[in-house]
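A quick write-up on the structure given underneath.
One protein chain omitted, others in place.
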Amino acid sequence: MKRIGIVGGTGYTGVELLRMLATHSGVEVTCLTSRSEAGKTVASLYPWLSHYGQLSFEEPSIEALSDCDLVFYATPNKIAMNEASALLDRGVRVIDLAADFRFSDVSLWESAYGGPHGAPHLIQEAVYGLPEKYRADITGARLVGNPGCYPTATALALMPLVEASALSDANVIIDGKSGASGAGRSARTDLIVAEASDNFHAYAAGGHRHAPEMTHQISKMGQDVSVTFVPHLLPMIRGIEVTAYVCTSLSVTEAREVFVSRYQNEPLVSVVSDGEHPETRWVRGSNRCVIGVYQQQHGQLIISSVIDNLVKGAAGQAIQNMNLMLGLDEFEALPIYALSP
Amino acid sequence: MKRIGIVGGTGYTGVELLRMLATHSGVEVTCLTSRSEAGKTVASLYPWLSHYGQLSFEEPSIEALSDCDLVFYATPNKIAMNEASALLDRGVRVIDLAADFRFSDVSLWESAYGGPHGAPHLIQEAVYGLPEKYRADITGARLVGNPGCYPTATALALMPLVEASALSDANVIIDGKSGASGAGRSARTDLIVAEASDNFHAYAAGGHRHAPEMTHQISKMGQDVSVTFVPHLLPMIRGIEVTAYVCTSLSVTEAREVFVSRYQNEPLVSVVSDGEHPETRWVRGSNRCVIGVYQQQHGQLIISSVIDNLVKGAAGQAIQNMNLMLGLDEFEALPIYALSP
Amino acid sequence: MKRIGIVGGTGYTGVELLRMLATHSGVEVTCLTSRSEAGKTVASLYPWLSHYGQLSFEEPSIEALSDCDLVFYATPNKIAMNEASALLDRGVRVIDLAADFRFSDVSLWESAYGGPHGAPHLIQEAVYGLPEKYRADITGARLVGNPGCYPTATALALMPLVEASALSDANVIIDGKSGASGAGRSARTDLIVAEASDNFHAYAAGGHRHAPEMTHQISKMGQDVSVTFVPHLLPMIRGIEVTAYVCTSLSVTEAREVFVSRYQNEPLVSVVSDGEHPETRWVRGSNRCVIGVYQQQHGQLIISSVIDNLVKGAAGQAIQNMNLMLGLDEFEALPIYALSP
Partner (left out) sequence: MKRIGIVGGTGYTGVELLRMLATHSGVEVTCLTSRSEAGKTVASLYPWLSHYGQLSFEEPSIEALSDCDLVFYATPNKIAMNEASALLDRGVRVIDLAADFRFSDVSLWESAYGGPHGAPHLIQEAVYGLPEKYRADITGARLVGNPGCYPTATALALMPLVEASALSDANVIIDGKSGASGAGRSARTDLIVAEASDNFHAYAAGGHRHAPEMTHQISKMGQDVSVTFVPHLLPMIRGIEVTAYVCTSLSVTEAREVFVSRYQNEPLVSVVSDGEHPETRWVRGSNRCVIGVYQQQHGQLIISSVIDNLVKGAAGQAIQNMNLMLGLDEFEALPIYALSP
C-alpha cells in the first residue's frame, strides 16, 4: 500500500482526490492537511464522503508529509514551489495541481504569475502531467506539474494537429466555457445561485493566465502557436468545453482521421463521428475527454473538446499521473463511466 | 460470472443499471433488450457509457432472457407481471423496478393501478425489495418488487418509528420533492429546461400512486399508518427529499436515538446530528440514504430523508437486491461516495 | 410627484424596489442610501438598471430622508425601529421590509428576534402590510411593517379558512420552499452554484423566525393557529411555494369555493381549478399569488400557494402598500404579467 499525502484537501480538487482515491486498491491517504480545518474528520466536513470514517485533517508540516510516498498539492499557486524541494530530498514524490511547475521556462512563469519562483532549480526536472503526451516521462518522475483545466481540454484538442504540423497559421482561437466549480469553493457574491445561475458571460477577455500555459505547452508539441483565449462562466457545476478555431490545409475528413489515429490507443480520449457534438454531461465525474472535429464552407477547422474540469482537468489527471509515477496501473481508480443524467 | 439481463434498458433506470453493473466483478450483462433500439450498441446510444464496447440492444424475447441468472425489468408498469412467470419457470430470477410486485394484496394493487393483475399467483411470493427491512427474505428470493423512489425515502424515514410503535396517530404527512429525472426520459414540454428549470410546483396533490404503496408497506412494518402524500417537481436532475410530519410522544432526542440505533449496522443509511440537514447532493450518484430528525415547540416530529431517486430509489437498490438474491456481497458495485460538487 | 427614499438599496429588495418604481408615474426616487456604496450610481452597480442614469447612493442620514414623502427600509432587522420615530415626527411615512413592525405584541417580537425593541410605542400604530387583509388600515397609514416572504404566501393560503372559522384543529403544517434569492445577496459558500444548484435540503427544521410571525398574524385573522413550519432551499433564483396541511370539516369543493369567493375581487390573487397546480414561474417577477386547493382520501385539506419572494413577498407588496399609504392607484407599477419562460 503506497502512502499518500494531500496538502490543502478542503477545496474541490482535494475533495475529488479523496473521492477517487477511496476506490484505489493500491494506495491509502495517510496524511491530509489543512490549516483551517485541522482536527476535523473528512466525514464531518464532507458528509458525502462519510465512509472515510476517522481520517482527519492535520496541520500542514513537512515532517508529517515525509512519511508519504507521494504528496498532492491541492493548494493555491506558490505553495508547492516552496515545499517541493524538502519533500523530494526526503524521497517523497510530488504532484502540484496548481501552476508552479507547468512551465519549463521560469521567465514565462514569472511573467504570468509574478514575482520570483521559489524553486527554479526544479523547473527543468518537473514533467508536465499530460499522460497522453508525456506518459514515458511521467512514469517514475519525482515531480509533476499537473495541467490546468482549460489547458488540458485545449492541449488534447490541438495536439494531433501540431504534432502533424498541420496548422497553416500560428494564431489559434480558444473559446472556453467552464462550470462554476472551476472558480473553486469560494464565498463570492458573483458565484451565488441568485447571480450565477440562469446567467452567462465572458471573463478575463483581455487576457487569462491559462493562455500562456496553452501557448507554451502546445508550442512544445511540434508547431509554434499563439493562443487567443476567452473563458466564459457556465451556469452549471461541472464541465469544460473549448471550441478551437484553427487554420489548416487539411480537409475535415483528413483532420478527423488525424485525431482518430492519434487517440486510437488512448482509452480516455474519444473522437465522435461526423454530426455528433461532445456534451459535458458525457464526461461528468469521469476522467475522459471527448472531441469533435468540424468544418464549415471556409478553410478554418473547428474542434470541440469536453472534459470534467475537476477530474481530467484536475484531480483525476493527477491520480493518473500518480499511478504512472508509482508504477501502478495507469487507469486504476479513474472513473470512465460518467454520471448522466 | 453471473449472467444478467435487462429488459427496457433505454430509460434512466436502465442506464443506471448499466453504469453500476459495469463495475461489478461478479456479474456480466449478457442480454439487453429494447424494442425501439434493437441493433444499436450501448456505446452509440449512451456516449458516457462508451466503454461497454459492442454490447447491443436486442429485441425482447423470453428465449434470449432464459439464458440469464437474473433479469431486471426496467420497464413501465404491467410488463413484468406478464413475463415473470415464464422466466421463473426457467430458473431465472426476476427484479421488477416498476410497481407490479410491490403489493402483497392484489386488490390494493388493482385499486392503485387498475385492471386485473397478470400474475396474482406470484404476489405472495414476491419480496418487497427494501434490504434494510427484508434482507433475509430477499436473500435467495426468486422474485423481488423493487420499491418506488418516494416510497424508499419515506419507508426509511418512518420505519424506525413504526417498528417501535412510536406513532401516536396513524395520520402521517409526506411532503415529497423529486428531481426531474424522476419523470423519466420523456419528451414532454413541461419537462424542458425553458419550462421546468427555475420553476417549482406540486403535482398530483389530489392523490399519487405512491401513496398506497407507502401506506401498505409502512403499515406492514408495525403500526397502521394513513399517508397523505404531496409530491413536487424540483428544477434539478437527481435527488429526492421527503419531509415527514408525524405525531409521537417521543422527544426529539429519544426519536433521534431510535433512528441511530435502528440504522447503526446499516452502512448505507446515516442519521445526521442535531442542527444538520440532509442535502440531496450528499447522495448524488450514491446508494445511500441520509436522515435528519427534528421537532419544533409542538409535539409533532419532523423527519427529512434524502436519496438519489435513480440509485437508492431505483437501480442501485435493485442491484443491492440482485446481490442478495444471487448470494454475492450485498454492497458490491454500489456507489457510496457521492459526486459533489 | 411623491418623493421616495430607500434605505439600504443594495440588497435584492432594494434592487427590486428600484426596478418597479422606475415604471411608476406618480413617484420618484429622490434619496437612496447605502453606507457601503455611497457615491456610486445605480447604473454603475446594477447594469440592468442603467436607465436610472445618474441617481447615486448617498450616506444614510435622517436629514436627507426627511425631504421624502415616504421611506422604504430595505435593511436588515433592527434598523428601521431605531429611525422610524424621527422620520414620522418629520411627517415622512415609513415602510419597513424587515421584521421590526410585523408584530402587534412586543413580547412576541422580542422572543423571536431577541433584545429590547427600539420603538415599542410604534408597535400598535404600525399596520401589517397585507393589503388583501388590511387595505383600509394601510390606506393613509404612517407606518407599515411589510410581511415576510413565507408569511405572505402562507397567510394568503390560510386566510379564507380562518376568516370562515373553517379549521377544525389549530395545528397547521407549512412545508415551505424558497428560491436562493430569499437568502439575499450574501457571499456564502453554501449558496454558490457549485453547492446550491442541483441540490435541495430543508433548513431551520427545528424552528424558523417566520413561524411566530405566521402564528401571530394568522391567528389575528379569526382562528387561533399553531404553525409548524419547515423551510427548504430550492436550486433556483426566484419563487416561493408553500404547501399547507390543515384539518377542516369542509369538503374540497366547499373549501375551494371559500377561496374563490374570498379572492374574487382581489386582482392579484388567483385560485386555480381542480387538477391544476400553481407554478412559481407563473408569478416570476410579478406581484401575484396563485393558490390551489386539494384533498386526498382523508379529511386533511392541502393548499399550495406560490409567490415571487422578491415581489409579492417583499418589494412588490411594499410598493402596493406605498400606493395605498400615499393615496395612489393601489396597482400602479405592480407587474401582473410574469416572465415565463
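Annotations for the structure displayed:
Per-chain numbering from 1; labels A, B and C assigned in written order.
Convention: a contact is a pair of C-beta atoms (placed from the backbone, for glycine too) under 8 Å apart; a residue touches a chain by one contact, two chains touch by 3 or more.
No experiment lies behind these values; they were computed from the predicted model shown.
Remark: the omitted chain is touched by one listed residue; of B:144, B:236, B:250 or B:314 this is B:236. Of the candidate positions B:197, B:270 or B:340, contact with the hidden chain is made by B:197. Residues touching the missing chain, restricted to chain A, are 171, 173, 175, 177, 179, 194-195, 197-203, 205-207, 211, 226, 228-230, 232, 234-239, 241, 243, 245, 252, 274-275, 277-281, 284, 292, 294-298, 300, 302, 304, 306, 341 (touch as defined at the top).
Residues 12, 179-181, 183, 185-189, 191-198, 235-237 of chain B touch the missing chain (whole complex, contact as defined above). Residues of chain C that touch the chain left out of view are 12, 15, 19, 22-23, 46-51, 181, 185, 197-198, 237-238, 267, 270, 272, 276, 278-279, 281-286, 290, 310, 336-341.
The rule we apply is simple: only the chains that are shown with their structure count from here on.
Put simply, the C-alpha centre of chain B and that of chain C have 39 angstrom between them.
Chain A and chain B, compared by their mean Cα positions, are separated by 36 Å. Work out the mean CA point of chain A and of chain C, and you get 46 Å between them. Among the residues of chain A, those touching two or more other chains are numbered 12, 181, 185, 197-198, 237.
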